[in-house]
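Right, one structure below, let's go through it.
Moving on to chain A:
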Amino acid sequence: MKLDPKIPAGPLDKKWGSHRMNLKLVNPANKRKYEVIVVGSGLGGGAASASLAELGYNVKCFCFQDSPRRAHSIAAQGGINAAKNYQNDGDSIKRLFYDTIKGGDFRAREANVYRLAQVSINIIDQCAAQGVPFGREYGGLLANRSFGGAQVSRTFYSRGATGQQLLVGAYSALSRQIGLGKVQMFPRTEMLDLILVDGHAKGIVTRNLVTGKIETHMADAVILGTGGYGNVFYLSTYARGSNATAIWRAYKKGAGFANPCFTQIHPTCIPVSGDYQSKLTLMSESLRNDGRCWVPKAVGDKRAAHEIPETDRDYYLERMYPSYGNLAPRDIASRAAKRVCDEGRGVGPGGLGVYLDFADAIQRLGEKTVRERYSNLFDMYHEITGENAYKQPMRIYPAIHYTMGGLWVDYNLMSNIPGLFVLGEANFSDHGANRLGASALMQGLADGYFVIPYTIGDYLANQKQKRPTADCPEAQAAEKAVREEIKQLLSINGTKTINEYHKELGKILWDHCGMARNKAGLTQAIAEIQALREDFWKNVKVPGESNNLNQSLEKAGRVADFLELGELLCRDALEREESCGCHLREEYQTEEGECQRNDAQFAHAAVWEYKGKNEIPVRHIELMTYEEIHLTTRSYK
Partner candidate 1 sequence: MILKRLFQSTIGKKIIMALTGVLLFGFVIVHMLGNWQVFSGAEALNDYAHLIQSKAIVLWGFRLALLGIVGLHLWAAITLTLANRAAAPEKYAESKALGTTWASRSMTLSGVIVLGFIIFHILHFTVRSIPGSPDYFQLNEKGYHDVYAMVVHAFQNPILVGIYVIGVGLLSLHLSHGLQSMFRSLGWSDRRYLPLQINFARVFAGFIFVGMSAVPLAIFFQLKQF
Partner candidate 2 sequence: MNFKLKVWRQADQNSSGSFETYEAKNVNANQSFMEVLDVVNDDLTKEGKEPIAFDHDCREGICGTCSCVINGEPHGPEDKVTSCQVYMRSFQDGETITVEPFRAKPFPILKDLITDRSAFDKIIQAGGFISVNTGQAPEANALPIGRETAELAFDAAHCIGCGACVAACKNSSAMLFVSAKVTHLGLLPQGQPERNRRALKMVDVMDAQGFGGCTNTGACEAVCPKGIPVEFISRLNRDYLTASLMERPESE
C-alpha cells in the first residue's frame, strides 16, 4: 500500500494557497461531462453535492435515510468553531490550528489541520449567507460561546441545535441543485459495494431500501461522506441507522483504514437506565460553560444531591485541571469521570454517573438566563429522565460519541484508491487522537464546501478515458457479490436476532476497548469477536425477503460489517503501545493517570490494509511530521 500524503511544499500558512494554484482545473464546459457519486448527505456529503453541482458537475447523491435532511450531522448541539476572532480575545487561525493539533494529542496531520483553521472563516460566512440563524448579540452581530479545550470564545451556535441549522443550510443548497436538475437524489438507498475499474473508484452497488432492487451506478469519481463507525459499540450517541458499511466495504476493496482505535467518548451523556436501552443521548458540551461537575468526596455517599453540603463535594475537574476546569477536553473529562466512578464515588443507579450542577450558574445569572442558553437541553433531559435540572443537578456519564479514525486520505482528501474521496467523520485526517468540541461540524463543512470542490478537479482533469459502464465485468462482479451476501444472510435462519449480536459486540468493545484498554483485554476481545462473528454467520436470524422493505436485512448487513470492524479496532488498539488522546492503554500512563505518549515510536497514523477474509490485516504507517509545532506533553492543569 502506497501512502503519499501529498502535502504541498512551502510554509504551513502558504500550503493551501499554493496548492490551489497547482491543482488542475476542469473547464466549465467540460464539467458537465463528469458524473460524481456522493454517498451520504450530511454536512460533508450534502455540502459537497451542492458545491460540485454549483460548479457544473453532474452529481448523484445517495442516503439511506428517507430524506437528505435527516443525516446525523443534524444532532450536533453545541456549535461550530471558527477563527474569526470576533471576541477580540486573542484568537487566530494559528491558535485554532494549534488548539486542534494539541487537542488531538499530536496525532493529526499538520497541513490538513492548518487548512481546516483557514477555511473555518469562510464556513461561517457561507452559512450566514444561506440563512443559518446563528445566535446573535443585541447589536445584530454574531455571538460566540466557549467550548472545551480552548481558552478563547470562538464557537458559533444556534441555540442547542447548531448541527440541525447547519445541516438545513446544506440541505437547502442541495435541494436547490436537485430542483435545478444538477443533483439526482437517491434517498432510502444504501451503498453496498465500491466498484473499482483499473484500480480506480468508478462506481457503487446500491440497494433500494424500499423495493430491494440492487443497482450499479457508475461515475468518474466516488465521494464518501458517510460518517463515523461509533455504532460498533451498540450504545452510542449515533443515530440508530449510522453505520460503517460504505467505508468498510471500501476498506475491503483496498482503501486504507487509519487509526480505527481512536474513538471518542463524550463526557456528558445521559447515563444508561436499563438493558433495553437502544441509544445514549448527549448533553452538549456547552453545558460545561456553566455547569460544574462533582461527585461526593466520600465513597458510598448515598445522600441526595441537595443533602450533600459543599464541603463534602469534590468538584473533581476544577481540582484536577485548575486552568481549564470544567472545560477540560473530552477525553480528559471522560476519564476523570470514569476514575471517580471507579473509586466508588459515582452517583445514580449502579454508581455510573456524576453530577453536572447548575445551581451556581442559576444563582449567578438567574434562571432566566440559564433557560435562554440551554432550555432545549434541559427540556431534553427532562423528557428522557423525567427530572428537572433547574432544581436538581443533571446526572451524566461518558458515552461513545465520535470516531477520529476513518479511511486514510491524502491532502486532497483522496484515499489510496484513486478516485475515492472521503469527507468528514468518515476520514481520519483532522482530529488526531481526540476531537475538540465544535470541530466536527467545522470539518464536515470545510471538506464539503471548501476542499473537495478544488481537489476533485485535479483528479478528474487527469481522467481522460471514458467512464466505464454498468455492464463492465468489475461492476457485474461487485453486484453479484452483493446479491450473494444478501442471499446468504437471509438463508441462515438461525435462532439469535441481529440486535442480540450487536449488543454482545458492543459489550465486548465497551469492556475491553472503551475508555481504558490493556493488552490482555484487547487480546481477549479479539478472540471473543472472532467467535461471535463465526456464530453470527451460522446462527443469525434475518426474517423477511430481499425484494422489499426489510429493516432486519439492512441491519444484518451493517452488523456483519461491525463484527469485522470491531476486531480491527481492537487490533489497532493493541498495536498502539502508548496512550494518546482518547486511546488510553493502562500500561502507558503517568502516575496521575494521564496519557503517556510515545512519540518516538507512535507519532504516526496506523493505516490498515485488508488482506482477505479471516486474514490478519497489514499495518502501515504514515509518519506525522510537524514542521511548525513542537510536540509537547498535553497539559490542561
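In this section, a contact is a pair of C-beta atoms (placed from the backbone, for glycine too) under 8 Å apart; a residue touches a chain by one contact, two chains touch by 3 or more; residues count from 1.
Basis for inclusion: all candidates are chains of the complex that A comes from, given by their letters.
If you're wondering where the values come from, they're calculated on a predicted model, not measured in any experiment.
Of the candidates listed (1 or 2), only one touches chain A in this complex, namely 2.
The part of chain A that touches candidate 2 in the complex is made up of residues 47, 50-51, 54, 65-70, 72, 74-75, 84, 86, 122, 124-142, 158-159, 161, 163-165, 168, 171-173, 175-176, 178-179, 185, 187, 210, 237, 239-241, 273-274, 276-279, 281-282, 379-380, 383-386, 449-450, 453, 495, 497, 499-500, 541, 543-544, 548-549, 551-552.
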